[in-house]
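Note that one protein chain is taken out, while the other chains of the complex remain in position.
Coming up: chain A.
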Amino acid sequence: MNPRKIVVVGAGHAGGTFVALLRREGYDGQIALVGAEEHAPYHRPPLSKSFGTSGTGRDEKVKWIYDPGYYQSQGIELHLRESVTAIDRDRRHVVLTGGGVLDYDLLVLATGAEPRRLNLPGEGLDGIHTLRDLADAERLEEAILSGAPLAIVGGGYIGLEVAAAARAQGVDVTVIEREDRLLARVASPALSGLLSEHHRASGTRILTGAQTVGYVCDSGRVGGVRLADDTVVPCGTVLVGAGAVPRQALAEQAGLECGNGITVDARCRTNDKSILAIGDVTNRPVDGLEIMDGRMRVESIPSAVDQARHAVDLILGRPAQDHEVPWFWSDQFDLKIKIAGIVHGDYETVQRGDPAGGGFALYHLRDGRLVAAETVNAPKDFMASKRMLSSRCPVEAAALRDPATDLKVLIAA
(Lines give C-alpha, C1' and ligand atoms only; values in the text may rest on other atoms or scores of the structure.)
Protein backbone atom coordinates (compact mmCIF):
# COMPACT_ATOMS: atom_id res chain seq x y z
CA MET A 1 0.00 0.00 0.00
CA ASN A 2 1.58 3.27 -1.04
CA PRO A 3 -1.19 5.84 -1.38
CA ARG A 4 -0.39 9.44 -2.32
CA LYS A 5 -3.89 10.82 -1.89
CA ILE A 6 -5.86 9.96 1.19
CA VAL A 7 -9.39 11.21 1.74
CA VAL A 8 -11.06 10.84 5.14
CA VAL A 9 -14.83 11.16 5.44
CA GLY A 10 -15.92 12.36 8.88
CA ALA A 11 -14.02 14.86 11.03
CA GLY A 12 -14.83 13.31 14.40
CA HIS A 13 -12.64 11.61 16.97
CA ALA A 14 -11.57 8.78 14.70
CA GLY A 15 -10.97 10.91 11.59
CA GLY A 16 -9.17 13.67 13.47
CA THR A 17 -6.91 11.28 15.37
CA PHE A 18 -6.14 9.34 12.22
CA VAL A 19 -5.00 12.28 10.10
CA ALA A 20 -2.85 13.73 12.88
CA LEU A 21 -1.20 10.41 13.60
CA LEU A 22 -0.64 9.67 9.93
CA ARG A 23 1.15 12.97 9.41
CA ARG A 24 3.14 12.67 12.59
CA GLU A 25 4.33 9.20 11.69
CA GLY A 26 5.81 10.54 8.49
CA TYR A 27 3.29 10.13 5.69
CA ASP A 28 4.00 12.99 3.30
CA GLY A 29 1.30 12.59 0.65
CA GLN A 30 -1.97 14.50 0.38
CA ILE A 31 -4.55 14.27 3.14
CA ALA A 32 -8.07 15.68 2.94
CA LEU A 33 -10.42 15.53 5.93
CA VAL A 34 -14.08 16.15 5.12
CA GLY A 35 -16.53 16.90 7.93
CA ALA A 36 -20.20 17.80 7.86
CA GLU A 37 -20.06 19.77 11.10
CA GLU A 38 -18.84 23.35 11.23
CA HIS A 39 -16.09 22.45 13.72
CA ALA A 40 -12.71 20.84 13.62
CA PRO A 41 -12.68 17.57 15.60
CA TYR A 42 -13.52 17.95 19.30
CA HIS A 43 -14.10 15.71 22.31
CA ARG A 44 -17.72 14.53 22.54
CA PRO A 45 -17.64 13.00 26.06
CA PRO A 46 -17.97 16.36 27.87
CA LEU A 47 -21.21 17.09 25.98
CA SER A 48 -23.29 14.91 28.29
CA LYS A 49 -21.38 15.33 31.54
CA SER A 50 -22.07 18.86 32.73
CA PHE A 51 -24.26 21.81 31.93
CA GLY A 52 -23.96 25.46 32.79
CA THR A 53 -20.51 25.14 34.29
CA SER A 54 -17.33 26.18 32.47
CA GLY A 55 -16.76 29.50 30.62
CA THR A 56 -19.19 31.32 28.42
CA GLY A 57 -17.50 31.57 25.04
CA ARG A 58 -17.60 28.59 22.74
CA ASP A 59 -13.82 28.32 22.65
CA GLU A 60 -13.70 27.81 26.38
CA LYS A 61 -16.41 25.17 26.33
CA VAL A 62 -15.25 23.10 23.41
CA LYS A 63 -12.44 20.69 24.01
CA TRP A 64 -10.60 20.46 20.72
CA ILE A 65 -8.72 17.29 19.95
CA TYR A 66 -6.08 19.39 18.16
CA ASP A 67 -6.04 23.15 17.81
CA PRO A 68 -8.26 24.01 14.85
CA GLY A 69 -5.30 25.71 13.16
CA TYR A 70 -3.20 22.59 13.52
CA TYR A 71 -4.51 20.81 10.42
CA GLN A 72 -3.55 23.55 8.02
CA SER A 73 -0.11 23.86 9.58
CA GLN A 74 0.43 20.19 8.76
CA GLY A 75 -0.75 20.49 5.19
CA ILE A 76 -3.99 18.66 5.95
CA GLU A 77 -6.84 19.97 3.83
CA LEU A 78 -9.80 20.51 6.10
CA HIS A 79 -13.19 20.61 4.36
CA LEU A 80 -15.65 21.61 7.07
CA ARG A 81 -19.43 22.07 6.61
CA GLU A 82 -19.15 19.71 3.66
CA SER A 83 -20.63 16.26 3.30
CA VAL A 84 -19.65 13.41 1.09
CA THR A 85 -22.78 12.34 -0.74
CA ALA A 86 -21.43 9.43 -2.79
CA ILE A 87 -18.41 7.21 -3.32
CA ASP A 88 -17.44 6.23 -6.85
CA ARG A 89 -15.30 3.16 -6.32
CA ASP A 90 -14.47 2.69 -10.00
CA ARG A 91 -13.20 6.21 -10.53
CA ARG A 92 -11.89 6.35 -6.99
CA HIS A 93 -13.37 9.63 -5.99
CA VAL A 94 -15.93 10.96 -3.54
CA VAL A 95 -18.62 13.48 -4.40
CA LEU A 96 -19.19 16.49 -2.11
CA THR A 97 -22.46 18.28 -1.34
CA GLY A 98 -21.76 21.10 -3.81
CA GLY A 99 -21.00 18.59 -6.57
CA GLY A 100 -17.20 18.85 -6.29
CA VAL A 101 -15.15 15.67 -6.26
CA LEU A 102 -12.05 14.56 -4.39
CA ASP A 103 -9.87 11.83 -5.90
CA TYR A 104 -8.34 9.22 -3.65
CA ASP A 105 -5.87 6.37 -3.72
CA LEU A 106 -7.10 5.43 -0.29
CA LEU A 107 -10.41 6.33 1.32
CA VAL A 108 -11.03 6.19 5.07
CA LEU A 109 -14.63 6.19 6.27
CA ALA A 110 -15.03 7.65 9.76
CA THR A 111 -18.63 8.79 9.65
CA GLY A 112 -19.48 7.75 13.21
CA ALA A 113 -22.96 7.05 14.50
CA GLU A 114 -26.12 9.02 15.12
CA PRO A 115 -28.92 8.85 17.68
CA ARG A 116 -31.48 6.16 16.98
CA ARG A 117 -34.86 7.57 15.96
CA LEU A 118 -37.90 5.89 17.45
CA ASN A 119 -40.35 7.36 14.89
CA LEU A 120 -43.06 7.94 17.46
CA PRO A 121 -46.06 10.24 17.08
CA GLY A 122 -45.12 13.80 18.05
CA GLU A 123 -41.37 13.27 17.68
CA GLY A 124 -41.02 16.53 15.73
CA LEU A 125 -42.39 18.72 18.54
CA ASP A 126 -40.31 21.55 19.93
CA GLY A 127 -38.52 20.57 23.12
CA ILE A 128 -37.55 17.05 22.00
CA HIS A 129 -33.80 16.58 21.77
CA THR A 130 -31.18 14.05 20.81
CA LEU A 131 -27.49 14.38 21.67
CA ARG A 132 -24.57 13.68 19.40
CA ASP A 133 -22.82 16.88 18.51
CA LEU A 134 -21.98 20.31 19.85
CA ALA A 135 -25.02 21.96 18.30
CA ASP A 136 -27.27 19.37 19.98
CA ALA A 137 -25.48 19.94 23.29
CA GLU A 138 -25.91 23.70 23.10
CA ARG A 139 -29.65 23.36 22.51
CA LEU A 140 -30.02 20.79 25.26
CA GLU A 141 -28.03 22.91 27.70
CA GLU A 142 -30.30 25.87 27.11
CA ALA A 143 -33.36 23.70 27.70
CA ILE A 144 -31.91 22.23 30.90
CA LEU A 145 -30.89 25.62 32.25
CA SER A 146 -34.46 26.86 31.63
CA GLY A 147 -35.37 24.57 34.53
CA ALA A 148 -38.27 22.78 32.81
CA PRO A 149 -38.84 19.17 33.95
CA LEU A 150 -36.80 16.75 31.87
CA ALA A 151 -37.87 13.32 30.66
CA ILE A 152 -35.14 11.06 29.33
CA VAL A 153 -36.26 8.27 27.06
CA GLY A 154 -33.68 5.50 27.38
CA GLY A 155 -31.56 4.58 30.39
CA GLY A 156 -28.20 4.21 28.67
CA TYR A 157 -24.92 5.87 29.59
CA ILE A 158 -25.59 9.16 27.82
CA GLY A 159 -29.10 9.42 29.29
CA LEU A 160 -27.83 8.74 32.80
CA GLU A 161 -24.99 11.23 32.48
CA VAL A 162 -27.45 13.89 31.40
CA ALA A 163 -29.78 12.89 34.25
CA ALA A 164 -26.99 13.38 36.78
CA ALA A 165 -25.86 16.67 35.25
CA ALA A 166 -29.45 17.98 35.11
CA ARG A 167 -30.09 17.03 38.75
CA ALA A 168 -26.98 18.99 39.65
CA GLN A 169 -28.81 22.01 38.19
CA GLY A 170 -31.86 21.23 40.32
CA VAL A 171 -33.96 20.08 37.36
CA ASP A 172 -36.74 17.54 37.91
CA VAL A 173 -35.71 14.38 36.00
CA THR A 174 -37.55 11.20 34.97
CA VAL A 175 -35.73 8.38 33.19
CA ILE A 176 -37.99 6.12 31.12
CA GLU A 177 -36.52 2.72 30.28
CA ARG A 178 -38.22 0.03 28.23
CA GLU A 179 -36.20 -2.86 29.67
CA ASP A 180 -36.58 -4.02 33.24
CA ARG A 181 -33.34 -2.34 34.31
CA LEU A 182 -31.09 0.57 33.36
CA LEU A 183 -28.13 -0.04 31.03
CA ALA A 184 -29.67 -3.39 30.17
CA ARG A 185 -27.60 -3.97 27.05
CA VAL A 186 -24.25 -2.76 28.32
CA ALA A 187 -23.85 -3.26 32.07
CA SER A 188 -24.15 -6.16 34.49
CA PRO A 189 -27.34 -6.38 36.58
CA ALA A 190 -25.25 -5.61 39.66
CA LEU A 191 -23.93 -2.33 38.30
CA SER A 192 -27.38 -1.39 36.94
CA GLY A 193 -28.85 -1.91 40.38
CA LEU A 194 -26.22 0.16 42.18
CA LEU A 195 -26.46 3.02 39.71
CA SER A 196 -30.27 3.01 39.88
CA GLU A 197 -30.10 3.39 43.64
CA HIS A 198 -27.69 6.26 43.26
CA HIS A 199 -29.88 8.07 40.74
CA ARG A 200 -32.99 7.51 42.82
CA ALA A 201 -31.23 8.81 45.92
CA SER A 202 -30.39 11.98 44.01
CA GLY A 203 -34.08 12.50 43.33
CA THR A 204 -34.36 11.15 39.78
CA ARG A 205 -37.51 9.16 39.05
CA ILE A 206 -36.72 5.94 37.22
CA LEU A 207 -39.42 4.04 35.37
CA THR A 208 -38.36 0.62 34.08
CA GLY A 209 -40.39 -1.70 31.89
CA ALA A 210 -41.94 1.50 30.55
CA GLN A 211 -42.47 1.67 26.82
CA THR A 212 -42.65 5.14 25.29
CA VAL A 213 -45.32 5.28 22.60
CA GLY A 214 -45.50 8.99 21.77
CA TYR A 215 -45.34 12.60 22.89
CA VAL A 216 -48.09 14.86 24.14
CA CYS A 217 -48.36 18.39 22.78
CA ASP A 218 -48.91 21.33 25.10
CA SER A 219 -49.25 24.85 23.64
CA GLY A 220 -47.39 23.92 20.49
CA ARG A 221 -44.49 22.12 22.14
CA VAL A 222 -43.83 18.92 24.04
CA GLY A 223 -45.72 18.66 27.32
CA GLY A 224 -45.30 15.00 28.17
CA VAL A 225 -44.21 11.51 27.21
CA ARG A 226 -46.96 8.95 26.66
CA LEU A 227 -46.31 5.40 27.84
CA ALA A 228 -47.84 2.15 26.62
CA ASP A 229 -50.14 1.95 29.66
CA ASP A 230 -51.48 5.34 28.56
CA THR A 231 -50.02 7.25 31.49
CA VAL A 232 -48.27 10.50 30.65
CA VAL A 233 -45.00 11.69 32.17
CA PRO A 234 -45.34 15.47 32.20
CA CYS A 235 -42.24 17.41 31.13
CA GLY A 236 -41.05 20.48 29.27
CA THR A 237 -37.96 18.91 27.72
CA VAL A 238 -37.32 15.43 26.35
CA LEU A 239 -33.99 13.82 25.61
CA VAL A 240 -34.27 10.72 23.47
CA GLY A 241 -31.24 8.61 24.36
CA ALA A 242 -32.13 5.33 22.75
CA GLY A 243 -28.71 4.31 21.53
CA ALA A 244 -26.97 5.09 18.27
CA VAL A 245 -26.97 3.64 14.79
CA PRO A 246 -23.96 3.61 12.45
CA ARG A 247 -23.88 6.18 9.65
CA GLN A 248 -23.27 3.59 6.96
CA ALA A 249 -25.58 4.70 4.14
CA LEU A 250 -22.65 5.95 2.04
CA ALA A 251 -20.87 2.64 2.39
CA GLU A 252 -24.00 0.65 1.64
CA GLN A 253 -24.76 2.65 -1.47
CA ALA A 254 -21.22 2.03 -2.64
CA GLY A 255 -21.76 -1.71 -2.17
CA LEU A 256 -19.37 -2.18 0.75
CA GLU A 257 -20.08 -5.06 3.07
CA CYS A 258 -22.09 -3.85 6.06
CA GLY A 259 -23.99 -5.44 8.93
CA ASN A 260 -24.58 -3.46 12.07
CA GLY A 261 -21.79 -1.14 10.93
CA ILE A 262 -19.30 -1.32 8.09
CA THR A 263 -17.61 -4.71 8.27
CA VAL A 264 -13.86 -4.34 8.85
CA ASP A 265 -11.06 -6.70 9.80
CA ALA A 266 -8.57 -6.25 12.62
CA ARG A 267 -6.60 -3.83 10.45
CA CYS A 268 -9.62 -1.71 9.54
CA ARG A 269 -9.92 -3.03 5.98
CA THR A 270 -13.31 -3.19 4.26
CA ASN A 271 -13.97 -5.53 1.36
CA ASP A 272 -12.56 -2.88 -1.02
CA LYS A 273 -8.79 -2.78 -0.68
CA SER A 274 -8.76 0.97 -1.30
CA ILE A 275 -11.22 1.69 1.50
CA LEU A 276 -10.65 1.51 5.27
CA ALA A 277 -13.17 2.32 7.98
CA ILE A 278 -12.60 3.35 11.61
CA GLY A 279 -14.58 4.47 14.65
CA ASP A 280 -18.20 4.11 15.69
CA VAL A 281 -19.35 3.28 12.16
CA THR A 282 -17.41 0.01 12.07
CA ASN A 283 -18.31 -3.50 13.01
CA ARG A 284 -14.95 -4.75 14.20
CA PRO A 285 -13.39 -7.90 15.59
CA VAL A 286 -12.90 -7.70 19.36
CA ASP A 287 -10.36 -9.96 21.07
CA GLY A 288 -11.98 -12.16 23.68
CA LEU A 289 -15.57 -11.56 22.55
CA GLU A 290 -17.35 -14.91 22.55
CA ILE A 291 -20.67 -13.88 21.07
CA MET A 292 -21.76 -12.36 17.74
CA ASP A 293 -18.93 -14.14 15.93
CA GLY A 294 -16.44 -12.09 17.91
CA ARG A 295 -17.37 -8.77 16.36
CA MET A 296 -19.41 -5.75 17.32
CA ARG A 297 -19.57 -1.99 17.16
CA VAL A 298 -17.51 -0.57 20.00
CA GLU A 299 -18.69 2.96 20.53
CA SER A 300 -15.89 4.52 22.51
CA ILE A 301 -12.95 6.86 22.18
CA PRO A 302 -10.34 4.19 23.03
CA SER A 303 -11.67 2.01 20.22
CA ALA A 304 -11.60 4.90 17.73
CA VAL A 305 -8.01 5.72 18.72
CA ASP A 306 -6.99 2.06 18.55
CA GLN A 307 -8.37 1.75 15.03
CA ALA A 308 -6.80 5.03 13.90
CA ARG A 309 -3.46 3.67 15.06
CA HIS A 310 -3.97 0.37 13.26
CA ALA A 311 -4.98 2.11 10.04
CA VAL A 312 -1.82 4.25 10.17
CA ASP A 313 0.38 1.18 10.71
CA LEU A 314 -1.25 -0.56 7.78
CA ILE A 315 -0.75 2.39 5.46
CA LEU A 316 2.89 2.81 6.48
CA GLY A 317 3.56 -0.88 5.92
CA ARG A 318 4.24 -1.65 9.56
CA PRO A 319 3.29 -4.89 11.27
CA ALA A 320 0.05 -4.91 13.25
CA GLN A 321 0.35 -4.10 16.96
CA ASP A 322 -1.80 -5.66 19.67
CA HIS A 323 -5.23 -4.12 20.04
CA GLU A 324 -5.95 -2.08 23.12
CA VAL A 325 -8.31 -3.76 25.59
CA PRO A 326 -11.74 -2.23 24.94
CA TRP A 327 -12.70 0.15 27.69
CA PHE A 328 -15.10 2.94 28.37
CA TRP A 329 -15.76 5.56 30.99
CA SER A 330 -18.78 7.44 32.23
CA ASP A 331 -19.02 10.16 34.86
CA GLN A 332 -22.24 10.44 36.86
CA PHE A 333 -22.41 12.67 39.94
CA ASP A 334 -19.20 12.03 41.82
CA LEU A 335 -18.98 8.51 40.37
CA LYS A 336 -16.22 7.80 37.90
CA ILE A 337 -17.28 4.62 36.22
CA LYS A 338 -14.74 2.75 34.12
CA ILE A 339 -15.36 -0.49 32.38
CA ALA A 340 -12.64 -2.70 30.97
CA GLY A 341 -13.61 -5.43 28.52
CA ILE A 342 -17.08 -6.12 27.16
CA VAL A 343 -19.67 -7.41 29.63
CA HIS A 344 -21.24 -10.38 27.83
CA GLY A 345 -22.34 -13.98 28.13
CA ASP A 346 -22.50 -15.84 31.44
CA TYR A 347 -20.14 -14.91 34.20
CA GLU A 348 -19.55 -15.15 37.91
CA THR A 349 -19.24 -11.76 39.59
CA VAL A 350 -16.73 -11.01 42.31
CA GLN A 351 -17.04 -7.73 44.15
CA ARG A 352 -14.09 -5.90 45.65
CA GLY A 353 -14.57 -2.83 47.79
CA ASP A 354 -17.76 -1.45 49.24
CA PRO A 355 -20.44 0.34 47.20
CA ALA A 356 -21.63 2.12 50.35
CA GLY A 357 -18.37 3.97 50.81
CA GLY A 358 -15.31 4.62 48.69
CA GLY A 359 -14.78 2.75 45.48
CA PHE A 360 -15.68 -0.72 44.36
CA ALA A 361 -15.23 -3.04 41.43
CA LEU A 362 -17.25 -5.84 39.92
CA TYR A 363 -15.04 -8.44 38.31
CA HIS A 364 -16.86 -10.75 35.92
CA LEU A 365 -15.14 -14.11 35.46
CA ARG A 366 -15.70 -17.05 33.15
CA ASP A 367 -13.67 -20.25 33.14
CA GLY A 368 -11.08 -18.79 35.47
CA ARG A 369 -10.41 -15.73 33.34
CA LEU A 370 -11.64 -12.16 33.44
CA VAL A 371 -14.33 -11.23 30.90
CA ALA A 372 -14.84 -7.64 32.00
CA ALA A 373 -14.61 -5.45 35.08
CA GLU A 374 -16.88 -2.59 36.04
CA THR A 375 -15.19 -0.18 38.42
CA VAL A 376 -16.56 2.83 40.25
CA ASN A 377 -14.14 5.31 41.84
CA ALA A 378 -11.60 2.50 41.84
CA PRO A 379 -8.74 3.43 39.51
CA LYS A 380 -6.45 0.67 40.81
CA ASP A 381 -9.00 -2.00 40.02
CA PHE A 382 -9.54 -0.49 36.61
CA MET A 383 -5.84 -0.53 35.77
CA ALA A 384 -5.38 -4.02 37.17
CA SER A 385 -8.33 -5.40 35.24
CA LYS A 386 -7.05 -3.94 31.99
CA ARG A 387 -3.80 -5.75 32.62
CA MET A 388 -5.61 -9.03 33.39
CA LEU A 389 -7.56 -8.69 30.15
CA SER A 390 -4.58 -7.96 27.97
CA SER A 391 -2.50 -10.80 29.39
CA ARG A 392 -5.53 -13.15 29.60
CA CYS A 393 -3.95 -14.49 32.78
CA PRO A 394 -5.87 -16.95 34.98
CA VAL A 395 -7.69 -15.23 37.84
CA GLU A 396 -8.92 -17.05 40.92
CA ALA A 397 -12.26 -15.84 42.24
CA ALA A 398 -11.32 -16.62 45.83
CA ALA A 399 -8.11 -14.64 45.69
CA LEU A 400 -9.84 -11.73 44.02
CA ARG A 401 -12.62 -11.72 46.60
CA ASP A 402 -10.16 -11.55 49.48
CA PRO A 403 -9.55 -7.87 50.31
CA ALA A 404 -6.10 -8.80 51.60
CA THR A 405 -4.97 -9.92 48.16
CA ASP A 406 -2.68 -7.42 46.47
CA LEU A 407 -3.91 -6.71 42.94
CA LYS A 408 -0.32 -6.43 41.81
CA VAL A 409 0.27 -10.03 42.78
CA LEU A 410 -2.76 -11.10 40.79
CA ILE A 411 -1.65 -9.41 37.59
CA ALA A 412 1.81 -10.82 37.92
CA ALA A 413 0.34 -14.35 38.01
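Structure notes:
Following the convention adopted for this analysis, a contact is a pair of C-beta atoms (placed from the backbone, for glycine too) under 8 Å apart; a residue touches a chain by one contact, two chains touch by 3 or more; residues count from 1.
Note that in this section contacts and distances are computed from a predicted model.
Protein name for the hidden chain, per its UniProt entry and selected from "Monosaccharide ABC transporter membrane protein (CUT2 family)", "Fe-S cluster assembly ATPase SufC", "GTP-binding protein" or "2Fe-2S ferredoxin": "2Fe-2S ferredoxin". In the complete assembly, the contact with the undisplayed chain comes from A:I301, out of A:I301, A:L314 or A:V376. Across A:A168, A:M292 or A:M383, the residue that sits in touch with the chain not pictured is A:M383. Contact with the omitted chain, checked across A:R4, A:R24, A:R81 or A:R200, is made by A:R24.
Touching the missing chain, out of A:P45, A:P189 or A:P234, is residue A:P45.
Interface residues of chain A facing the missing partner chain: 20, 23-24, 43, 45-46, 63-67, 70, 74, 301-302, 305, 309, 324, 329, 331, 336, 338, 379-380, 382-384, 387, 407-408, 411.
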